[in-house]
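Worksheet for the structure shown next.
Only one protein chain is missing; all other protein chains are in place.
Then we have chain A:
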Amino acid sequence: MMNIKAFRLVSAIERELLMGDKDHINIECIECCGKNLYVGTNDCFIYHFLLEEKMSPTGKVAFSATKQRHKYLAFKKPVNELKAASALNRLLVLCDNTIALVNMMNLEPIPSGARIKGAVTFALNENPVSVDPFCVEVCIISVKRRTIQMYLVYEDRVQIVKEVSTSEQPFAVAVDGHFLCLALTTQYIILNYNTGASQDLFPYCSEERQPIVKRIGRKEFLLAGPGGLGMFATVDGISQRAPVHWSENVIGAAICFPYVIALDDEFITVHSMLDQQRKQTLPFKEGHILQDFEGRVIVATSKGVYILVPLPLERQIQDLLASQRVEEALVLAKGARRNIPKEKFQVMYRRILQQAGFIQFAQLQFLEAKELFRSGQLDVRELISLYPFLLPTTSSFTRSHPPLHEYADLNQLTQGDQEKMTKCKRFLMSYLNEVRSTEVANGYKEDIDTALLKLYAEADHESLLDLLVTENFCLLTDSVAWLEKHKKYFALGLLYHYNGQDAAAVQLWVNIVNGEIHDSTRSDLYEYIVDFLTYCLDQELVWKYAEWVLQKSEEVGVQIFTKRPLEEQQKNNFNPDDIINCLKKYPKSIIKYLEHLVVDRKVQKEEYHTHLAILYLEKVLQQKPSANGNCAEVTETQAKLRSLLQKSDLYRVHCLIDKIQGTSLHMESAILHGKLEEHDKALHILVHELKDFSAARDYCLWSSQGRDAPYRRRLFHMLLSIYLEPGPSACDLALAAVDLLNLHAAEFDAARVLELVPDGWSVQLLAPFLTRALRESLHTRRMTQAALGLASSENLLYKHDKIKLKGSPVRLSDKKLCQMCESPFCEPAFVRYPNGGVVHTHCAASRHTNPSSSSPGSRT
């Protein structure tokens, strides 16, 4: 059993002071009320002392008692019990079965001689029922068998209020309100003397062992139970606390929160009411009285009086913590809550939690430690400061005094055990990571984040990068030094970037890519830099590294220009001409960039379009000779070239035609001729040079896109005539003509076609064309008829309206005034609006709009 020092035994009255050398005098009872200490002896004396508390130079409490007076009661019987009623200035003295009242100060009997006769023992009601402050309620066990009496005791008189009989002889009593807690011969009971209701508690043989009945608080009693148990019971007959375990021969019990103190013939034992554990044992021989008086615990032998001085709770808690008994310390601290002012308690309790946290921490009980740190609202820097070099050099932090723990640093705590050290560091990482976004971090964000960065860097932890790319408060100087030390150059770049030093960041990364310094954090660092520059707002920086980036990879590098964010493009910070100028040395890059301008951004500027077309053309021509090798790419570039030539109207066609002349790029030159509206030439190339009939057909389709139907028809007819021209390959062309007619019947004027086609062609050959042409013609006719019908019916409607309007005559007289100028009509011409309004012709002309009608009708 681990002990704590909760009490110290201090002598209060020396033996000499009381009885000198008279050995036969024994202390029978004591009472203490404020500074007044009374002692009753076996030779019928009462002694009155004044008790002074003194603080010794060593900080220990000592007592000195000064004898005031003594009084002989002249019964020749021992004084059995003393109880003070300070409000009445009376001392109740039980001697020879009589309770007498004496003056508390001079110990003289009161003149009225009021007394209670026939009492074996008595108890005061500490929770009185009566509201009269100048009376005390006394319960006595009467000398009459099985009888309890309640009295009211006033300054100079006593009054019996109740007598109750019990089922068995009572031996001890305590009172709370209307409730008596009684030790009877075979059991303890609760008895309501007002209603007479009784409640059995538990059996106990009072004749074998002295019962103890002690009121310990509102409606709660402490009783001696079987097997040396200290049992708690409430007036409701239930137990709310687990029992404490005393020795079998306990004689007295007292309460000094949170402790239960018990006395037996050899020891004073101290148990905690909070966890029922025995906390302290003080050897004390021949003790026979143990009582508490308003929180002061007095113990006495028959010869001397001692006081059990409680050690301050804080001291006890510190002792517990010092011996690593965290749980007990916390229980004790929590239990003390109601005895200490709230403000003071919170400060104390928080500190205890923090200390407890460090104890758990030192035992690597991290979960428990974390919880304690959290509930104790620990200044995280206390914890960080345990780890060498983690707090920023600029931190003004000093550990709290007195210290929360005994460790200088982690090395001392772990005694150099690397494994433990790693565990501690891992804990701090997770702890700091958890608290950095909570209010615990307020005010220390720099310290926390810098420490976290150092831990991550040292442990090569992946979260280092996360820390640096999100909001953080890492201090620059400290962090730079640390990251350099641990060769975390990529991370260092991120740190620079976070602190607005992008140039330093990029330089560092470039150095890594160039192999000047080593950091393998990212294998795709080059792409990362490109990406970084793409989103970098600092133009100068982009230009500075543009060459380097393009040299590394033309295709990827050009992204710094082509993938810039939209909003920036709209502000047009970069001049495309500058970029083109810069990209001249990088053929792949420049194509990509021009594509970006022309295709993605749809910049409508002739030079870009022409430039791109020429670059495509050059590339195609360059690759043409070795066409076998890189076939796919050639067609890809060629496709791009064709698409550009087709879709764009901005490039300089003549310039390109000049360049393309004499090459085998027939398709392209056809497109270019098409752009110049030289469809005839274009179709000739397609049909005769390329012999690609479907291309020719497509040409007709896309060239006429966005134009009207006759334009398209003209192209198709042109193609048809080319097919039908006499020549060496007339047979192939005739077939192509048939296909064209049959597939695109709608694009032709059937009448003209029939004139064109050779007479030798059978109807069957052109059946699909003819069917469709006929169908088309029929359709057109019917559509026209329908339109005609609709138009004539519309015409009828208007006629109907006209006739209706003409229906009623308009009379014009001298009295009729123009609605607009309000003057009479002088000539027969007038204007009438459909709503009936009549105005002058010149008024109607000057005012085009009429408020009630927008379509003026006129009549003369």
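Note that in this section contacts are C-beta pairs under 8 Å (C-beta built on N, C-alpha and C of every residue); 3 or more make two chains touch, one makes a residue touch a chain; residues count from 1.
Here, contacts and distances are computed from a predicted model.
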Chain not present in the shown complex, as UniProt names it (candidates "Guanosine nucleotide diphosphate dissociation inhibitor", "Cyclin-C", "Ras-related protein Rab-20" or "Protein kinase domain-containing protein"): "Ras-related protein Rab-20"
Which of A:Pro78, A:Pro211, A:Gly225 or A:Gly304 touches the missing chain? It is A:Gly225
Considering the complete complex, identify which of A:Arg241, A:Lys303, A:Lys420 or A:Arg601 is in touch with the unshown chain. A:Arg241
Cross-chain touch to the chain not pictured, restricted to A:Tyr204, A:Phe284, A:Trp509 or A:Tyr699, is A:Tyr204
Tell me which of A:Thr147, A:Ser167, A:Asn194 or A:Gln276 is the one touching the absent chain. A:Gln276
Touch residues of chain A, complete complex, unshown partner: 187, 200-204, 225-227, 229, 231, 233, 236-239, 241-243, 245, 276
